[in-house]
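The complex appears here minus one protein chain, its other protein chains still in place.
Per-chain numbering from 1; labels A and B assigned in written order.
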Amino acid sequence: MWVVPAIPPALFLVLSGILFTIGVIGALTRRNAIVVFMCIELMLNSVNLSFITFSRFLRSMDGVLFAFFVIAVAAAEAAVGLAIFVMLYRSRETINVDEINLLKW
Amino acid sequence: MKLPEIDLCLIAPEIIVAAFGFFVLLVDVFFSKRENKAYLGWISLVGIFFAGALAVTQAGSVKSGFEGMFISDGYALFFRITFLIIAFLTVLISMGYTQREGIAFGEYYALILFATLGMMLMAAGTHLVIIFLGLETMSISIYILAGMMREDKRSVEAALKYFLLGAFATGFLLYGIALIYGATGSLYLKDVASYIASKNLLRNPMLLMSLVFLTIGFGFKIASVPFHMWTPDVYEGAPTSITAFMATGVKAAGFSALVRVFFSALPGFRPDWTSIMWLIAVATMTVGNIVAISQSNIKRMLAYSSIAHAGYILVAFVAGNDLGVSGILFYLMAYAFMNIGAFTCVILLGKKGEENTLIRDYAGIGFKYPLLSAAMTIFLLSMAGIPPLGGFMAKFYVFSAAVKEKFYWLAILGVLNSAVSVYYYLRVTVLMYFREPEREITGLQFSPAAVAALVLAVIGTLYMGIFPSNVLSFAQKSIAGLM
Partner (left out) sequence: MFEYVWLIPLFPAIGFVLNGFLGRRLGKGFVSWVGPSAIGLSFLTAIFIFFELIGRPPAERHFEKVIFDWVVSGNFRTVIGYQIDPLSILMALVVTGVSFFIHIYSVGYMHDDPGYPRYFTYLNLFVFMMLNLILANNFLLMFVGWEGVGLCSYLLIGFWFEKDSASNAGKKAFVVNRVGDFGFILGMFLLFTSLGKHGIWTLDFTEVFANANKLDPATVTTITILLFIGACGKSAQIPLYVWLPDAMEGPTPVSSLIHAATMVTAGVYMVARCNVLYSMAPVSMAIVAIVGVATAIYTASIGFCQTDIKKVLAYSTISQLGYMFLGVGVGAYSAGIFHLMTHAFFKGLLFLGAGSVMHALSGELDMRKMGALRKKIPITFWTFFIATLAIAGIPGLSGFFSKDEILWQAFSSSHGHFLLWLVAAVAAGMTAFYMFRALFMTFFGQSRVDPHVAHHIHESPKIMTVPLMILAFLSIVGGYVGVPHVLGGANHVHEFLAPVVGGGAELGKAHAGISLLSQAWASSGEAGGHSAALELLMMVISVVIALIGIGIAYLFYIKNPALPKLLAERWRGLYRLVYNKYYVDELYEILFINSLKSLGTGLWRGFDDFVIDGTVNGIAYLIGWLSGSIRRVQTGLVQNYAFAMILGGVIIAGYYLIRGIFY
């Protein structure tokens, strides 16, 4: 029987780190607020990946549970965030974050 | 298999706050026709009062529950009371203000209650999941509250900025928690500490990295440099009552979690974070005070001043001795009174369609509105640290804690910063009393609830300045067992 060779946990952690970094860079560089938010979601999900890896590696369920909570929180954040974007579009007709600087200095 | 024991009495204050939040939502649905929503505010006040009363009955006992994830100790009690006082005052000042600004939605009060619930969980959680959930409950509620004024471009912008940066900071906080979990295999603060001590993980790169991420995550909430940049924008744009709530409640909650996590879970890393926090404290005080000088909007000025205050509190955090940590508690309580008081004055000086939030609007109001100006003067002087007001004693304890731990330079820089801050606080006072008004401000309507909040804030500020030892001994008792 063909067995999938076990992937070392370190690789998952590296992937998680890469995803997190991509998220951070995206959040810093993208113009559209929704894309920025998606990048932030990517950061959260990369953390989830870490949690699940650790959970499996440590043989404890805490990490998995934490990941579920993060997913729930991220969903709530998404709901609020999208509402804010809609509101923003109504008042400004744009959701490009580099055009939103009424409040400064 | 043993069922986990559930001691609901332990979280009774939290339950009350949550229940009243839902109750307010429900009542609002049934009476949605009513224009005046102040009655929802009164319901919230009742809930906050009950929760406070219940919290006080738990005083003196230390009980842990929910598999050790939640603790009701003196520390939690002190912060519960602080948060409930903050919520109480915020609701009081909101009733007239929301009506005036057209944001009198039932959800407003419910969200304040939910945010308070989140803060209380943050202070009482001994497990990182609880702290994280508390933080998010608070943050999400406040994202919404900050954007409550849907028609106002600035309010919307504030909500956007706070939301994006808040979520961004959450990402870091989470990563920090994940790394702690990975390195120690536990999310319980005590277990983390004991595991680190037993395995001698003080050079563990994962834990050091998590320290960085936690600093970012909490540093954002308490508005410390360089994670502070959202503060002025959001404080300026958000509805003033919410600004007051954020400046006091969110900051206090951030500190409550920061102190709990760093002192109970990561005490071994104290030499590491002390020097970083030293730098952050100095930068925070200095940037806050210096930039506050050139502000022309009073809300923005108070925002920078709140950054500076976070810096003073960090001084005590760096000192990290008993006096320092109880000084943090004392400071947050005193700051709650004086800052909410100051924002109440800002609210009362505005009217519909005319916010009057420029500093020059304060010219000459000293004799026109003597009581309002006197109260504002008290709050500003207290923030500047002039005796015999609460702010002075708070600074006194904070700086003495630093001196006691031989952080002389930190204390000196703190005192110098305080001296700089006197300039911009006194400028407002001088404007109020010694300048002719540029234009007449007339037709102000003082909502009785807000005036009540103002009186309470004055009493609180004076009480903590003149009778500081009562609150300080309470704070000192509260931190027993924390470290």
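As a convention for this text, a residue touches a chain if its C-beta (ideal position, glycine included) is under 8 Å from a C-beta of that chain, and two chains touch if they have at least 3 such contacts.
Predicted, not measured: the structure shown is a model, and the values here were computed from it.
Interface note: of B:G47, B:G219 or B:G249, the residue touching the hidden chain in the full complex is B:G219.
Residue B:L165 is the one among B:V91, B:L165 or B:I479 that touches the chain not shown.
Screening B:V420, B:L444 or B:L482 for touch with the missing chain picks out B:V420. Only one of the listed residues, B:L358, B:A374, B:L426 or B:L444, touches the absent chain: B:A374. Only one residue from B:I290, B:L358 or B:L426 touches the chain missing from this view: B:I290. The hidden chain makes contact, of the residues B:L25, B:V129, B:I276 or B:L358, with B:I276. Where chain A meets the omitted chain, the residues involved are 24, 27-29, 36, 97-98, 100-105. Chain B residues in contact with the hidden partner, per the touch definition given at the top, are 160-161, 164-165, 168-169, 172, 203, 205, 208-209, 211-213, 215-216, 219-220, 225-227, 229-230, 232-233, 272, 275-276, 287, 290-295, 323, 370-371, 374, 400, 404, 420, 466-470, 472-473.
Note that only the chains that are shown with their structure count from here on.
If you average the CA atoms of chain A and of chain B, the two centres end up 27 Å from each other. Of all residues in chain A, only 13, 20, 23-24, 27, 33, 36-37, 40, 43-44, 46-47, 50-51, 53-54, 57-58, 60, 62-63, 65-66, 69-70, 73, 76-77, 80-81, 83-85, 87-88, 90-92, 97, 100, 102-104 touch chain B in the complex they form. Of all residues in chain B, only 128-129, 132-133, 136, 140, 143-144, 147, 150-151, 153-154, 156-161, 163-164, 167-168, 170-171, 174-175, 177-179, 181-182, 185-187, 232-234, 236-237 touch chain A in the complex they form.
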